[in-house]
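See structure below.
Taken from a larger complex, these chains appear in their original positions, while the remainder are omitted.
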Amino acid sequence: MAWDVLNVIGTIAFAMSGAVVALEVKYDIIGAYVLGLITAFGGGAIRNLFTGIPIIDLWQQSSLFIVAFITISIVILLPNNSVALLTKWSIFDSIGLSAFSVQGAMYAHSIDLPLFAVVFSAAITGAGGGIIRDVLAQKRPIVLRQDVYLLWAVFAGFIIGLDFLSKSYQFYILFIIT
Amino acid sequence: MAWDVLNVIGTIAFAMSGAVVALEVKYDIIGAYVLGLITAFGGGAIRNLFTGIPIIDLWQQSSLFIVAFITISIVILLPNNSVALLTKWSIFDSIGLSAFSVQGAMYAHSIDLPLFAVVFSAAITGAGGGIIRDVLAQKRPIVLRQDVYLLWAVFAGFIIGLDFLSKSYQFYILFIIT
């Protein structure tokens, strides 16, 4: 449950941030879809790769794909000046990052990976999509420039890896304070 | 059959475009080989990854490697001014993209992946190599800047995913109109 909710929140936030960045650097409509989808699913894909889940499982998330697709379409249809406002996109980025890093850590922890791998999984699930987005838009990855982002992901990884949390509602709290 | 022909055409076109871009941004000879090979095989490697084929199968395409190697060598040996001409490389890029996207879609369709995955496979097989090439040459990926390219790949994915084509000659037609 907690997993699904975090997944939807993270997907919407990242799809939004990817589409906004694409419009910001003057990519066109297809570029916005590509960047939105990559931002939303890239982190999870890399995490699957490194934790040994068949990457092909990605194709079973069709409802998430639709969610991302609709989100991006809305961003594209927004009038120009509201996109300019959204360009201060860091809010979406941090929402997406905390949702996905909590979820990545939960996942890695649930298959009993060592602590180091849990922390890595939190970091890559949370930050991976944004890093690929920034590379494709020729920007310096924001997570590497601003400490707070990744620190949070690492912190979430530690908390969950060390088993401090066990109930769903605690994951929500962790997400919200993040 | 159609598969093999498309493979050879796409490999030559992309090896060429990778080598030309490398020379354009003043990478040296090894750089031209690396970029040529990555452009030619990168898209297929990512597709294999996402559709669950063992990526190690790549090593069985030795004849294609040789084809790519010879193509790149020819580009390197060309006099400077003809490279300058080739720099208007978009022709190779679009040939490679259409050959590979048709082939990627055929492949994904043949293993019964859902429509969304067929479209993705067309797009990534066609555009993946070029995106990696542009990232390594520090350019904004051309497929994200120019709609037509990816639109074609997505279109080819839909047509094939929806099973409109079933005979070899139709794939050729699809390739040529592309």
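By letter and in written order, the chains are A and B; residue numbering begins at 1 in each of them.
In this section, a contact is a pair of C-beta atoms (placed from the backbone, for glycine too) under 8 Å apart; a residue touches a chain by one contact, two chains touch by 3 or more.
Computed from a predicted model, the values in this text were never measured in an experiment.
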item: Complete complex - number of sequence copies, 2 represented; value: 3
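Just so we're on the same page, only the chains that are shown with their structure count from here on.
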item: Centre distance in Å when chain A and chain B are each reduced to the mean of their C-alpha atoms; value: 29
item: In the complex with chain A, residue positions of chain B that touch it; value: 49-52, 113-114, 116-117, 123, 131, 135, 138, 140-141, 143-147, 150-151, 154
item: Parts of chain A lying in touch with chain B, wherever the complex brings them together; value: 22, 25-31, 34-35, 45, 49, 54-56, 58-59, 62, 65, 135-138
